[in-house]
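Only a single protein chain was left out; the remaining protein chains are all shown in position.
Letters are used for the chains, namely A, B, C, D, E, F and G, taken in the order the chains are written, and counting of residues starts over at 1 for each.
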Amino acid sequence: MSGPTLRVEDVAQLDHDRRRRTGIPEVVFGEGKTPEQTLHLLAELRHGDPSAPALATRCPEEVLALAGAAFPHETVAVDAVGRTVTVGELPSPTGRTAVVTAGTTDLPVAHECRATLRALGVDVDLVPDVGVAGLHRLLGHLDRLRDADVVVVVAGMDGALPSVVAGLVAAPVIGVPTSIGYGVAAGGIAAATSMLASCSPGLVVVNIDNGFGAAVHAVKIHRRVRGG
Amino acid sequence: MSGPTLRVEDVAQLDHDRRRRTGIPEVVFGEGKTPEQTLHLLAELRHGDPSAPALATRCPEEVLALAGAAFPHETVAVDAVGRTVTVGELPSPTGRTAVVTAGTTDLPVAHECRATLRALGVDVDLVPDVGVAGLHRLLGHLDRLRDADVVVVVAGMDGALPSVVAGLVAAPVIGVPTSIGYGVAAGGIAAATSMLASCSPGLVVVNIDNGFGAAVHAVKIHRRVRGG
Amino acid sequence: MSGPTLRVEDVAQLDHDRRRRTGIPEVVFGEGKTPEQTLHLLAELRHGDPSAPALATRCPEEVLALAGAAFPHETVAVDAVGRTVTVGELPSPTGRTAVVTAGTTDLPVAHECRATLRALGVDVDLVPDVGVAGLHRLLGHLDRLRDADVVVVVAGMDGALPSVVAGLVAAPVIGVPTSIGYGVAAGGIAAATSMLASCSPGLVVVNIDNGFGAAVHAVKIHRRVRGG
Amino acid sequence: MSGPTLRVEDVAQLDHDRRRRTGIPEVVFGEGKTPEQTLHLLAELRHGDPSAPALATRCPEEVLALAGAAFPHETVAVDAVGRTVTVGELPSPTGRTAVVTAGTTDLPVAHECRATLRALGVDVDLVPDVGVAGLHRLLGHLDRLRDADVVVVVAGMDGALPSVVAGLVAAPVIGVPTSIGYGVAAGGIAAATSMLASCSPGLVVVNIDNGFGAAVHAVKIHRRVRGG
Amino acid sequence: MSGPTLRVEDVAQLDHDRRRRTGIPEVVFGEGKTPEQTLHLLAELRHGDPSAPALATRCPEEVLALAGAAFPHETVAVDAVGRTVTVGELPSPTGRTAVVTAGTTDLPVAHECRATLRALGVDVDLVPDVGVAGLHRLLGHLDRLRDADVVVVVAGMDGALPSVVAGLVAAPVIGVPTSIGYGVAAGGIAAATSMLASCSPGLVVVNIDNGFGAAVHAVKIHRRVRGG
Amino acid sequence: MSGPTLRVEDVAQLDHDRRRRTGIPEVVFGEGKTPEQTLHLLAELRHGDPSAPALATRCPEEVLALAGAAFPHETVAVDAVGRTVTVGELPSPTGRTAVVTAGTTDLPVAHECRATLRALGVDVDLVPDVGVAGLHRLLGHLDRLRDADVVVVVAGMDGALPSVVAGLVAAPVIGVPTSIGYGVAAGGIAAATSMLASCSPGLVVVNIDNGFGAAVHAVKIHRRVRGG
Amino acid sequence: MSGPTLRVEDVAQLDHDRRRRTGIPEVVFGEGKTPEQTLHLLAELRHGDPSAPALATRCPEEVLALAGAAFPHETVAVDAVGRTVTVGELPSPTGRTAVVTAGTTDLPVAHECRATLRALGVDVDLVPDVGVAGLHRLLGHLDRLRDADVVVVVAGMDGALPSVVAGLVAAPVIGVPTSIGYGVAAGGIAAATSMLASCSPGLVVVNIDNGFGAAVHAVKIHRRVRGG
Partner (left out) sequence: MSGPTLRVEDVAQLDHDRRRRTGIPEVVFGEGKTPEQTLHLLAELRHGDPSAPALATRCPEEVLALAGAAFPHETVAVDAVGRTVTVGELPSPTGRTAVVTAGTTDLPVAHECRATLRALGVDVDLVPDVGVAGLHRLLGHLDRLRDADVVVVVAGMDGALPSVVAGLVAAPVIGVPTSIGYGVAAGGIAAATSMLASCSPGLVVVNIDNGFGAAVHAVKIHRRVRGG
């Protein structure tokens, strides 16, 4: 009567052409997939393009635990905070993006962003926990931000930090609202609308908790800078 | 058949006891009232308590224009930006509140706040247009903020400024979101939620555009400080 | 391959300067942290400033259970209702804040508020369960409210109580909406908007369930009163 | 080519049977109709059932001005505040509903309610401007509320008054949120959600500004009481 | 160090006067309380007023299971669907309310309503599963609805049924939106707004899932009818 | 310096291929366009495909007044209620769609729907003002609805009518929410969500006030029926 | 005291007449029902109309596991992805609907849609994972979409795919928003509003995740095409 559960590898249409069109390869989004599905798709991506590492984001615990054994002959990098798995040697980085967070609880999103940037060949300078409640922490690291080609600012709650940063640096600034917060901040809508409504010109925004998306935009900028 | 329009003075129950209970006298809210109604109620408040000035907020143009002639034997102060009318001598101020704005378009709300503070006996230091897009403007005026007993911060759009200020000063800080902005900021909800979700401890918030309410809270604090 | 989970103590930038700038020391927010992280940060705060108690809010069960053993040589106060841990002797209180609740289910937020006030040197008079459905309960305690320097009113559901209180007392009144309620009241937005829209002048509001923030604002007022 | 504008009397299907089914006759809602359409429908209702007055609500200025001349042989009552027109003698009232308002700006909705109650044969006791910011005003009129068979409470802004009233009287209480207010209260949603979330058992709510609907519910109760 | 969890009986201020003021006694709301707290409060209510049954709503499984043994000398009625416990003999009913539901999944709310009505002395005619998708089911029971003094209509999803019923009967109609539904209907806001916006005059609405509140309003009407 | 205003005909890329791909020709949406732009585009559409009439929707007054003179050699149909202009002979209709409205104020949207259906070759049976507050009006016209191939139901306020109709007929039913209503119904979201959440299977929904879109979907169905 | 849990079969009023009125038989919605209730109702539907298969949607795991054994003499089809159970031989299909998905995570909704279509006698062509991020995947399957009588497009996140499809095919297109996504897309409102606001004429929309409803609308169209 009932057969086995649908196998994602039978119905997914992996977009192997994406790197050619957009410069960015397909990536596995692990949320809502079984560990088997995620590991299967990672392997397929890895075999489809051996010249670059394969990446999975939003991985559940089980994928993080199994990834090393699943690819015994590969270099595997697991980021337990950012919930990412990278299979294959990282490319030599060119260019640098600063990834700044307002609080320590924003770190998982920042780590997802960092792992994506590295897998796509960009160096990362992570500047954590410099939220506007203690502004001196940000001002003390301003040189690091000004040295970067692109700045990603990750913030939940009030979402104020990206507006402050965008008024201080010449690099393109990408705001990533996070779902950190409670009450009117629960889910990240307060942070997202504050960033979109920023009084600092040129701040752009991605979806709540979308560290991956911010990284991809940053990589596209780096590619332009390098003539990619 | 149809009689004349309802007269507000026939149905309003002025709360002459409010000053005794809360320290703050009743004030005329001019929005949605005819000029005649507002001027009538101003006169009634003035006569009911000659020891203090009477105040009307949210006055339409016509009230601002007629107020001087309506009280020929009184000192009348009209703030055309803040849309307030004060009838009677201002009391000698004790204590000082700093009223800070993120942009010039936030000034009407700041002026409403200032006129209320002055009518209730508090000195005001107005620090306009120091939004977070150019942080040096705020940092250049930090001494003025630190010299005040209370700080009111008026901001629309991203609503980020009160969070920054509340991390820098020891005085109680009151955030006033304004309806300045467009898109996701239209109407002021983005600013209000950002302030409520602030990562800076102790920031309190009033309704959008409610410069009057922020002033009343500040006055209540000043009264405590002075032993009132 | 994958190293251990990120240690919060390696990335958090504790704001040891906060007390100097704002009069309020850094506090540990336990939500989203492991028990080890919270206890570690509590210890760090305690050692960084032995002259004052260290406070953690939103503590999970495990922190509440372990806190006593973690600081064997200290006075440790655990509030299981308010989910707070205080390490160190409480300062002698000066001034008093009344903390009023509409219902018994609002008590956890009121307790968080009380523990914060006490850790920061303010006495507390807790007046629980006096919601507007039975107004005589509030009116019977009016003297206690009028004796306080500041009044914090904690209410979920309709959020009506702070508006009633703010019309009855001269002290500054801070409304704390809670997430208590269901249907249109679920999450506390109905209570928060009702408080922001209050017809009682001078009522200020903090984020939903933010008993801590209300306490910090109250402490800043007390400091002004005492000339701090 | 283009013919004249659609005539409402050609397409409206007046529900002449409504009084038989529900006890309440059809009423003309004047908003979005031309003055001619409203007056035409009023006449049709009046002729269809001469035993009872015909009522139009939400009438624009022009209808209010023309109504007397349009029915020269009838008793016409125009309420310019509530924007209603009643054509025909009012029935002798039986039973009484108290209509209470929080502020003077809520009066138009209260007047619409009163005109509807009177046209449908219920006496009205209007108690205006007794909002919770000055609670003594309400407590001073409590006997009038307790003498009524039904109590309608009209309030904008925080919407707190109906919750207070419903905890004080034995009569059924109907809350009418109004669109009075600004900021988070603009449009009346804050008042409506506060009333729905009321901690006072048995409070029921109608749409924002729907004084007519509250009156109809009250009339249905009165009919039950009288054995109708 | 940490004492035991706060005991609700130490902080709750039971409103024993409520029956005198409003005709409705205090009732225990079991959500968010421990089984011990709910049973304790039930006992206190029962002893405080032995002339009437004591009622608890929103009871968790454990309370439903323990209630019989907790009151060995009392008549205890447990409604496992409506999650209510009634302790004491039901009064002889006078008057009848019809409680109508759109679907079978709305039954828990209807049962809460029925248990409350019975505990307060009103007879109930329950008409389940007559939603508008099969209108003949409603029309087939119209006589039962027309025989009732009050009609309560419980509906989730589209919330259309109360509007249909209110156009068919002369009794006062109370709509109870439920949280039944998914997608745009999740949580019940779609049903609640549809009812508030009803084109059928006189429909009144209570909070989502608030079968208790609808019952209390109905009881207040019955009391008026009986001259109470 | 500044040249004349942008000419829409210079920048619009009329999709002349749309009829081939989707069976539906491009149509002019008059809102936000000058009368000249709308008439120009109408002419271009008319000339591009003389075999079928050209249609403009959401026309301002001026376009409605000028359309006849602008096409002196054409058959021009102007619907002043629905704000549409049709240029060219209507095709002979095949199939019939019933267009039902809840109230008379929903008629403009129904007329837009009817004009679109006719221009695209479908006959229309308009059944106005049969909202659920007087259900007998709908039941009296049920045969007309059952005779149609497709039923479009236009309703504002509670949006209940489409759910009732979809439970009574075998034809595909399309719900069109309208912006008619006030308070929680203002703008049509209450009607739209009620329709989407319908308990009647198979009801589909278009945007608020989108009579045009409902007509296009109906036409696509008719084309299938006729083998188009 | 407490009797057993309410039995759904005692209170449900199965609408056995629905097929006659609307062409679509009653179906069991398994969410919120116990496995016993769902299987009982399935059996009742099956026995009430043996000429057609009985269908249950939103079945929990237990129903999927037990269904085969519960109907030992029937053909039972269980779709573990779509969570449906069909009891009885499928009818010979006439006509074909294409069911298209944007991503693999949208497949459960597409499977619910497919199972419903098949149970009601329509053939299905499932085209998965052709979202707009890789447009060539959609364009490569365009012939399959153009061969279908009706096209259902299932998409979460941005909800962009239905708008693209509706501009490419002549068949009626039904958009099904899904709850797939996070941040601003969580719950499916972003996808639903994007579809309702589509710039492609004639796209109609059902509730979020409502694959069943889209199938019913499609079946109603097929019935028209076949002269049903």
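The definition used in the following text is that a residue touches a chain if its C-beta (ideal position, glycine included) is under 8 Å from a C-beta of that chain, and two chains touch if they have at least 3 such contacts.
Just so you know, these numbers come straight off a predicted model, no measurement behind them.
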item	value
Visible contact partners (per top-of-document touch definition) of the missing chain	A, B, F, G
Residue of G:Pro53, G:Gly95 or G:Gly181 in touch with the missing chain, whole complex considered	G:Gly181
Touching the absent chain when the full complex is considered, from B:Val76, B:Leu90, B:Leu142 or B:Val225	B:Val76
Touching residue (missing chain; options B:Ala56, B:Leu145, B:Leu161 or B:Ala185)	B:Ala185
Absent chain, residues of subunit G that touch it	102-103, 131-135, 157-160, 163-164, 166-168, 181, 183-185, 189-191, 193-201
Residues of subunit B (touch criterion as defined above) contacting the omitted chain	64, 67-68, 76-81, 104-105, 107, 111, 128-130, 133-134, 136-137, 180, 182-186
Those residues of subunit A which, in the complete complex, touch the missing chain	18, 21-24, 27, 149-150, 166-174, 192, 196-198, 201-208, 212-214, 216-217, 219-221, 223-225, 228
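The definition used in the following text is that only the chains that are shown with their structure count from here on.
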item	value
Degree value of the rotation bringing subunit C onto subunit G, based on Cα positions, nearest 5	180
Centre-of-Cα separation between subunit F and subunit E, whole angstrom	44
Centroid spacing, where centroids are CA-atom means, of subunit A and subunit E in whole angstrom	49
Centre-to-centre distance between subunit F and subunit D (centres being mean Cα positions), rounded to whole Å	35
Touching two or more other chains - residues of subunit E	18, 21, 133-134, 166-168, 183-185, 189, 192, 196-198, 201, 207-208
Contact graph of the chains (line, ring, star, complete, other)	other
Complete list of chain pairs which touch one another	A-B, A-C, A-G, B-C, B-D, C-D, C-E, D-E, D-F, E-F, E-G, F-G
